[in-house]
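One protein chain is absent from this view; the other protein chains keep their places.
Labels run A, B and C following the written order; every chain starts at residue 1.
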Amino acid sequence: MPTLYNRIANQNLDRLSALSDGVFAFAMTLLVLDLRLPEPGMVHSEHDLWRALGALAPSLVIYLMGFLTLGIFWNGQQTQLNYIERGDRDLAWIHLAFLFTITLMPFSTRLLAEFVHYRAAVLVYWANILAPGALLYTSWKYVSGKEMIRKETPLEIQAAICRRVFTAQCLYAVGAALCVFGSLWSVAFIFALQLNYAIAPRLPGRRKIASAV
Amino acid sequence: MPTLYNRIANQNLDRLSALSDGVFAFAMTLLVLDLRLPEPGMVHSEHDLWRALGALAPSLVIYLMGFLTLGIFWNGQQTQLNYIERGDRDLAWIHLAFLFTITLMPFSTRLLAEFVHYRAAVLVYWANILAPGALLYTSWKYVSGKEMIRKETPLEIQAAICRRVFTAQCLYAVGAALCVFGSLWSVAFIFALQLNYAIAPRLPGRRKIASAV
Amino acid sequence: MPTLYNRIANQNLDRLSALSDGVFAFAMTLLVLDLRLPEPGMVHSEHDLWRALGALAPSLVIYLMGFLTLGIFWNGQQTQLNYIERGDRDLAWIHLAFLFTITLMPFSTRLLAEFVHYRAAVLVYWANILAPGALLYTSWKYVSGKEMIRKETPLEIQAAICRRVFTAQCLYAVGAALCVFGSLWSVAFIFALQLNYAIAPRLPGRRKIASAV
Partner (left out) sequence: MPTLYNRIANQNLDRLSALSDGVFAFAMTLLVLDLRLPEPGMVHSEHDLWRALGALAPSLVIYLMGFLTLGIFWNGQQTQLNYIERGDRDLAWIHLAFLFTITLMPFSTRLLAEFVHYRAAVLVYWANILAPGALLYTSWKYVSGKEMIRKETPLEIQAAICRRVFTAQCLYAVGAALCVFGSLWSVAFIFALQLNYAIAPRLPGRRKIASAV
């Protein structure tokens, strides 16, 4: 029997959403904070400055990748919460754990930007995709078991949400496994996968791939 | 045919607004974070401190300019979202892309503050005005095409929103082009333009300019 | 005649509140970010660590003062917005200007923490109290003139809001003027004033002072 306190805590999902939006907004903005300005002492002409800015391009691509990851998880969490009727204490803690993995994202993104040629960095990054995915899956299983999903939600949507997380995580695992051939293969695969999730449905030619995932 | 998951994602615009407000609030506060304190070792009198503070004035003007840019885009996005009935996944990603460009703003503002005499810095800054403008335009075109605009919105408002973005971007492009004469001309023109957007409608004498844009 | 675009922008105050809360939350948290950890190399015993922590106390008091300032302005803005029926573009820009001065607060607080013995630092800090106060005053005058205040607001409340800002700013100006005798007099007076605003109404003995301001 749960304590009285635990039964009354966190029945309202609004503040959980607000906290999550704050964490995501902050993590997204932090990503780019690490783009360092060119050293003023090294810049003596327009050409120097363009070259220094060009040297930032690889980091920028990694940050874009981190932003995509955050965007995908923000979308995923939001879609779930929209279908949940009410919260409880355990659900709040599942989502706090989810948010903890999100706060680690700026770290693992910077790690990847700095050590992109190392498998260790790729695997840490992948672990940071796996963990929030697993927690979103846990969250959905939890609310399914406790009948906390909105009554009007069709059954096929309930299945779709689980399937979505599961398929995506399998593909990310494939991406991570590619690092036996070289870390850049992993990065390229994961990046392509994320771009597909983000923009594919808008490109007619790619619709079939998107609908398969 | 979009997947089931994609059809159900992001129908609610509230969290998109909340995420955007978080990103804007954070980017606005970060701008000023780079104002460095005078070195305590260099300050031996009131006069030294005033002089050191005076030396920060040009940076402060650039940060004010960055704040104006963020304020203008925050206004623009908010006005749009107010007229949109419901969201979908693609709209969420258009706005996430928009927010990505917003997170780059503290970087390009700092770049401009540090390298204001270089055309490269001005052009990067301008690109960072062009990109969110183009994405807001895309967003409005998208919701117009999909009939996601609130029913009660008069047609002339729909046209006004597009025209606004388009005219402003043309003027910014003129400002950027001025950097062939010198980067400071660009900065001055863009700054004046932004001040006009922000405060002009309150000055009787300038009403005509404002109503022209 | 304002343009069509300007008439339709920012009618909704919710996002202005959300943006403000984000800026205040961020500025409040940033204040403390500058508390530096003691240098590990300098700490060889419990006693060293206690002493190093004790040395942070003056900075902590200044940060508390900065937090009080932010809390007072957050309260002031919120009370106003509660009585405003709807927004418009000009009101949004008045509040964006207000938020700009708020984003400067971590800078002027750090300046005061570092240079508390210099009048220049006290005057900059005071200017950073004067500016948001003046903008809140402008905001209230603006909505009064445009009849944007909620119908049910009693007239004496409308007067109370103006009087509050005005009296407080006069007292802060007195505090700033005290720096002719020494900057610490100013700091002590302003701090006492802020504590009075924050906690006085809860101390029976001080009620009369609070009701006088």
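Rule of thumb we're sticking to: a residue touches a chain if its C-beta (ideal position, glycine included) is under 8 Å from a C-beta of that chain, and two chains touch if they have at least 3 such contacts.
If you're wondering where the values come from, they're calculated on a predicted model, not measured in any experiment.
**Q** Would you indicate which residue among C:L53, C:A134, C:M148 or C:A173 is in contact with the undisplayed chain?
**A** Checking each option in C:L53, C:A134, C:M148 or C:A173, the one touching the absent chain turns out to be C:L53.
**Q** Which parts of subunit C face the unshown chain closely enough to count as touching?
**A** Spelled out for subunit C, the touching residues are 17-18, 21-22, 24-26, 28-29, 31-33, 35, 37-38, 40, 43, 46, 49-50, 53, 64, 67, 71, 74-75, 78-79, 82-83, 156-157, 160-161, 163-164, 198-199, 201-202, 207, 210-211, 213.
**Q** At which residues does subunit A meet the chain that is not included here?
**A** Residues of subunit A in contact with the hidden chain: 1-6, 8-12, 14-15, 18-23, 25-27, 30, 89-90, 92-93, 96, 99-100, 103-104, 106-107, 110-111, 114-115, 118-121, 124.
Everything that follows uses one rule, which is that only the chains that are shown with their structure count from here on.
**Q** By CA centroids, point me to the most central chain in this structure.
**A** If we average C-alpha coordinates per chain, B lands closest to the whole-structure average.
**Q** Fit subunit A to subunit B on CA atoms, both being copies of the same sequence, and give the resulting rotation angle in degrees, nearest 5.
**A** 90
**Q** With over half of the numbers shared counting as same, classify the subunit B/subunit C interface as same or different.
**A** Since fewer than half of the residue numbers are used by both chains, the interface counts as different.
**Q** Measuring centre to centre with CA averages, how many angstrom lie between subunit A and subunit C?
**A** The mean C-alpha positions of subunit A and subunit C differ by 36 Å.
**Q** If you look at subunit A, which of its residues touch at least two other chains?
**A** Where subunit A meets two or more other chains at a single residue, that happens at 22, 25.
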